[in-house]
Structures are given as structure tokens and as C-alpha cells.
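Note that this complex is displayed minus one protein chain, with the remaining chains in position.
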Amino acid sequence: MKIMVGQGSCGIAAGASKVMTVLQNNLSDKGFDISITGCIGMCWLEPIVDVTEDNGKLHRFVKVGENEAKCIADAVISGNFESTLSLEITDEDNSFLTQQTRIALRNCGIINPESIDEYISCGGYSALKKVIFSMSQDDVIEEVKVSGLAGRGGAGFPTWFKWNAAKQSQGDEKYLICNADEGDPGAFMDRAVIESDPHSLIEGMLIGAYTIGAKEAVVYVRAEYPLAIVRLKKAIEQAKALGFVGKNIMGSTFSCDFRIKAGAGAFVCGEETALIESLEGSRGMPRLKPPFPAQEGYWHKPSNINNVETFANVAWIIENGGKAFSAMGTEDSKGTKVFALTGKVKRGGLVEIPMGKTLREVIFDIGGGIKNDKQFKAVQMGGPSGGCIPAELLDTVIDYKKLSATGAIMGSGGMVVMDESTCMVGMAKFFLDFTAKESCGKCVHCRIGTKRMQEILTRIVEGNGRSGDIELLEELCGAIKDGALCGLGQTAPNPVLTTIKYFRNEYEAHINDKKCPAKECTSLLTYEIDSSKCVGCTLCAKKCPVSAISGTLKSPHVIDADKCIKCGQCMSICKTKAISKN
Amino acid sequence: MCQCSCNNNINLELLNPVLEHYASVKGSLITILQQAQEIYGYLPTEAIYKVAEATGNTPAKVMGVATFYTQFRFKPIGKYLILLCKGTACHVNGSETIAQTIKELLGIDDGETTDDGLFSLSFVACLGCCSLSPVMMINDETYGSLTPEKVKKIISELKNNNN
Partner (left out) sequence: MEQIKITINGKECICNKDEYILKVAKDNGIDIPNLCDHESVAAFGACGLCAVEIIDDGNGRKLPKLMRACATKAQYGYVVSIDSERVMRSRKVALELLMSDHEGDCLGPCKLNCPAGTDVQKYLKQISQGDYHGATQTIKNVIPIPASIGRICPHPCESNCRRRFVDQPLSIAFLKSYAADKDLEKDTFVPVCKPDSGKKVAIVGGGPAGLTSAYFLRRHGHSVTVFDSMKKMGGMLRYGIPAYRLPKSVLDREIDEIRSIGVELKNGVSLGKDFTLQQLKDEYDAVILAVGAWKSMQMRVAGEDLQGVVGGIDFLRYISSQESEIPDLNGKKVAVCGGGNTAMDACRTAVRCGADEVYVIYRRTRSEMPAEDIEISEAMEEGVTFMFLTNPAEIIGKDGNVSQINLQVMELGEPDASGRRSPVPVEGKFEYIDVDMVIMAIGQTLNNTGLDGIELTRKGTISADSATFRTSDQNIFAVGDATNRGAGIAIEAIGEARKCADVVDSYLNGSIKPYNAPFVSKRNDEDIDFTKHEKKQRIEMPARPAEERRRDFDEVNLGFDDEEKVKSEAKRCLECGCHDYDDCKLIKYANYVNLKDIRFVGKKNISPVERKLVTIERNPNKCILCGLCVRVCDEVAHKGILGFVGRGFGTVIKPEFSAPDVIADCKNCNKCFNACPTGALKLIEY
């Protein structure tokens, strides 16, 4: 019997370590082996425990607490899983997985990420072997070209093209770099891959290094991902021990060393030239392009940079052929894409689907629709560089071009779902707060422009918007798109532009009527007690932190609007739903 | 040598192993600073000067790098470092209320430390636990699906532990 506990960051945050301890305490001395696995992507069900019987039957237990773990241990010992049936995943929840096609995530949540043997037993490193011993550099480039693989970091640039450019650059010192600085707030695909299947990244990178002729590979990981760094380090050591990393890999003439560099907290370092500056130990301020990294990159040597998900696809493509990959997807976008589905969706987690599915399929079929049966309002894709796509465009096909046409972008895979209670002006402000904070400060358009946009948005949500502010924002957006130095600045206006495009009426309501239609902007809200519903229980008056509510026992209470700080605590404590906000 | 008027209680020798290992490896400035922060909990001025000298950089350059990245701190932090996630999913699920609650409870804002040296608050871009949003991390422990009540409880427990 095989017992695995999901130990991704999400799982651990949800309490997987405690569950692990309970299982170990109850089962280890009885000869059961309990191992860890990564993240299966069903984050809303964490912690998850998988028990596979010797006959291959899988029992997947979800939302496991310490008590449930004890029951599972008993079931394992007895071999009878009748009593724990209620703890197992429902068919409905399981459909979250069965509707997916997993390539980049193929091993995630299935194998032990800390065991290279498990990776090899799933066919790991055979693609590397194939490449080294039977394919030329151009063969690999051709295969990747056939696959149609495009950069999964957001821009969607053809991978083969970058590899070819780096390969063709003169020089014996070249670098292969993995961008694991997943900075989009609301995205965690790369973290999940590194934590759950680090060898697929290493193998993909080795193939890339072989192809461009790099002798050194560097992974630039966010410092906020400590577990990913630990697991990646371990994996590199293991690969080294087996001769997959280092000198004369698998006995060939191909050598490649690996290094991990931890980022130090700067979103802009996701931009490739800023990332290079950071790798070199400098301030992460983007360089001018050209020259492109393929010509002059890390230490001014030819360098190639791809993100984690891109590399995680490579070994599969080599093994199964580029055609198998390009068989999936649309005319323009091939293969699969991983999304981090979060926000007001019932089932949030990691979703990998072939390109070409619609947003509706992902959010409603896989994600199960909106929490608490509220109304879907918009989905945010591409994070601070992306935009909000409204309900009327839910049937948009997931494809680089089609998504760009909406004003959003494919992005790295963040997909944040919003319902009727999310203010879209507030959303734009949220992203501008982020970009203004993360701007490196080098170019004028971004440094001052994002600050000014943030200030205008702030005054709008605070009820101080002026007529003409929308037009002012639009003009700033246009100029920043045109004038900013790097991708961060050039795309920073997108959240504002898309919300203006699809939710202009919300902007107008804030500015002209001083109302927030989503009832989220506290400055524009008033709380009121309906005297016909209030029973005078005094709970709200006791709860109010600023003593803004007055009234005597058993008679209706009143809120003093001048004192009220709009914290909403009265409303949440009221048992008779007598309090409303407007 | 330290040129400023700060206190000199910093044991700079603790930096030696780090510098021996990395000072001559080009491009290691960020790594060295990260390790220095591991040692002291923050980056003392003296340490910055020492790193500059050992790596052949000017203090201006080292300071430039250190102030660019949000990870680096220039003041000691409290016993409990609260990292409050300000990611998109957390925002959509009400992280602003959580931030407000913490600020009111502790009387500190982003980047500040309470007078008793117990708590420091830091807003972070995304902790990557979006399905548990809103989320915060205190030292190594992650707390998810937060509500103001839950936050109050967590913080008062930590306070009680120290009474």
C-alpha cells in the first residue's frame, strides 16, 4: 500500500504537515511507508492524502484534518476503506482533474518530488538521453518548432526562435537561464512545478542548454518560494550524483553546471534584461533592447531565458514528438497551458488544458462556477500586465491572439475570478498600486506615470474623482504604453484600459454619482439600520469600534454616519439582517 | 571601517565565512546581502560597508542594490514578522480588511515594528497560496482563509505567549 501526503506550499499551509505526523505516528511502526508528493492542483481540497492499495485502487482523501488522518490510518491498518468513504473526494470535485490534459503538470501530485528514482520510473531523463545521443542541436530546434511551443511566461514568443538565435550567436560561453521569478500576484504555476516536479524543469533546461551550447544553467527563483528552492537544490544534487548534471553528462561530451539564484523581491526582475541585471548582482533595472539577450545577455554573453512552464513541456515534446504537442490547441496557439484559477470561484487550483478551450469551460465546467452562487462579473488574466475580461466575453477561446484582442493577455497563467461584489475601479487601482510600487524607477513614463495613474484612481475610489478623469487616464495609458522602456511599464496600463473599456459605467458612477456599484469602496458607502427589522439586541452597538451606533435595548438602533468608519462589523454581526450598505 | 555614527554592537566577524565564500565570485552581491540579513536579521550599515569593501564595490552601489529589493531591511525586525499577502486573489477575497485589522490591532503600518519589538508588518506581493486567500504568514507558519476575528485571535495568542 502506498500512502502519499500532498506537501506543496498550499497543502502545508492548510495543515498537511500535521496530517503527515499523525499518519507517521500511527503507521510507520507498522511497516507502512508514507511519502510526500507535490501539489495535485486541487488547492481548495487541501490537505490531500492519497492511499493506493496494492491492487492499484486509489483512495483520495480530501480536507484531511488530524482526526480524519487518524481514521485514515485505521482504515489503512484494517485494509477496509468503507468507514472512510465519506472522506474521499466526490465525483464532482474529481471532475476538476478529469477535464484537464496534463503535460507540464504530468507528474505533479503523483510522484515524490524529492525522489529522482520516481521521476526516472515515470520516464524521466530519457528525453535528455535521446537528445544527447541521437539528436543534433538543429534536430531539437526543429522538433520544438514543430511543436509550436511558445514562451509560457506571458509574451508567447516562439521558443524555437529564441533557442535558434542563441545557438547561432558566436561565442563558446553561453548561458541558459530559467525565469522562476513568478511575480504576478495571483499566479503560482511555476512554484507548483518546482515544488512538485523539479526534475522536469532540470531535464527541460538541460535539453535547452544542449541545444544552444550553454555550459551553465541558472535558475532565478523568487525568494518568497523557500520550499521550491529547497526541493530544486535537492533535485540538482540528485541529478549531479547520477551524472545528469555536471561534466560529461551521461558519459557524453556535453557538460552543464546548474546554479540557483534567489531573487530578492522585485517584480520587474521577471523582465528578462532586468533579471540579468539582478543575476549579475545589480539593481534590477531593465536594459535597452537591442541587443537582445540571445546576442548579449548574462555577463554580456549569448543567453537564453525561458520560464518554468516552458521548460517543463520540453522533455514531453522530445519524448512524444512535436506533432503530438501541436495536435492540441488552436491555429495560433499550440499545446496546453497551465492556469492558476483563483478568486471567487468554487474550485480554485491548478488547471492545465489544451489551448482552444473557452474561458467559460475553465471557470464554470472545471472551476465549478462562482462561490456562493453569486453573479460572475469578470476574470482577470495576466496580472498587472493583463486585463479584466467581462461576462459577455466568457466564450472567448484561450489562445494568444484571441485573448490579446480583448485587451487582456494570456500572461503567465493567473486567472482571478471576480463576482458582482468586486469593484472594477478598485481592481484597476489594486493593480496600479502594485505596478507603482514595483516600477524600477528608471524610465519617466513608468516611474511617474504609474504613480499619477494610481493617484487618479485613488481619488476616484475615494469619491474625489473629477469629470475628465477617465479621459486623463486614457491619455496617460496611451503615452505610457508607447513610452515606457520595458514590458512592465508598457503593459501597466492594461488593467486600467480594460476596466474602462468594459466597465466605464462603474467609473462614471464613482465620479459623477459618488457611488460604488459593487458596494466595495468604503468611502462611498453608507450603513443604515432598517428600524422595521432591528430588534434592539444591541449587538451591533457593542461591536462598533467607534461607538457610532446608539439605541436602547429592544428598540431600533441608529448609525451616526459622521462617526461611522464603514468597517462593516455591525453588518456582519447583525442577526436579523437589519443593516444594509449603500 | 564604519563612517557613520551608529552603534557599534554589530559583530562583523560573523560575515567573514560568507565573504570568504562569495566575495570573489562575480555577481554574488545579492547572495551576500541575503546571507548577511540571515545573520543579523537586517542589514546594518557597518555590514554594508564591509560588504562593499570586500567585494570591491562602492558603498553607493551596494546601497543601491540593497534598497532596490523589498527583501532587504535596514532596521531590526520584531520577533514575529507578519507577511500579509496582497496578491490579486487575496485582494478579491478581502485582504484590505485584514490589513486594516492588523494595523489597528498593532498600531503599525507596512514596514514598521511595534514599540515592544514583538511584531513587524510587511505587505508582500503574493505568497502563492491563492486558494487559501486571504493569507498571511507569521515567521514560518501560514494562516489562510482569514477573517478579522481569526486575525485577532492569532495575534492575541502570540501576545499571550510572550507575557
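Going by the order they are written in, the chains are A and B; count residues from 1 in each one.
Keep in mind that, in the parts below, a contact is a pair of C-beta atoms (placed from the backbone, for glycine too) under 8 Å apart; a residue touches a chain by one contact, two chains touch by 3 or more.
Computed from a prediction, not measured in an experiment: that's the story for all the values here.
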Option from A:L393, A:C440, A:V496 or A:A509 whose C-beta touches the chain left out: A:C440
Identified contact with the non-displayed chain, of B:Y40, B:F68, B:F123 or B:Y143: B:F68
Which residue of A:E92, A:E319, A:D482 or A:D513 touches the chain not shown here: A:D482
Among B:A23, B:I48 or B:C129, the residue in touch with the chain that has been omitted: B:I48
Contacts of chain A with the absent chain, listed as residue ranges: 266, 283, 285, 288, 290, 436-445, 447-452, 455-456, 472, 475-476, 478-480, 482-485
Touching residues (missing chain, whole complex) on chain B: 3-4, 6, 45, 48, 57-61, 63-64, 67-68
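What we mean here is this: only the chains that are shown with their structure count from here on.
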Chain A-chain B separation of Cα centroids, rounded to whole Å: 23
Residue ranges of chain A in contact with chain B within the complex: 9-10, 12-14, 43-44, 46, 182-188, 191, 223-225, 261-267, 278-285, 299, 340, 342-344, 348-349, 380, 383, 414, 416-418, 422, 427, 430-431, 434, 438, 440, 545, 567-569
Residue ranges of chain B in contact with chain A within the complex: 26-31, 33-34, 61, 64-65, 68-72, 86-93, 97, 100, 104, 124-133, 135, 142-144, 148
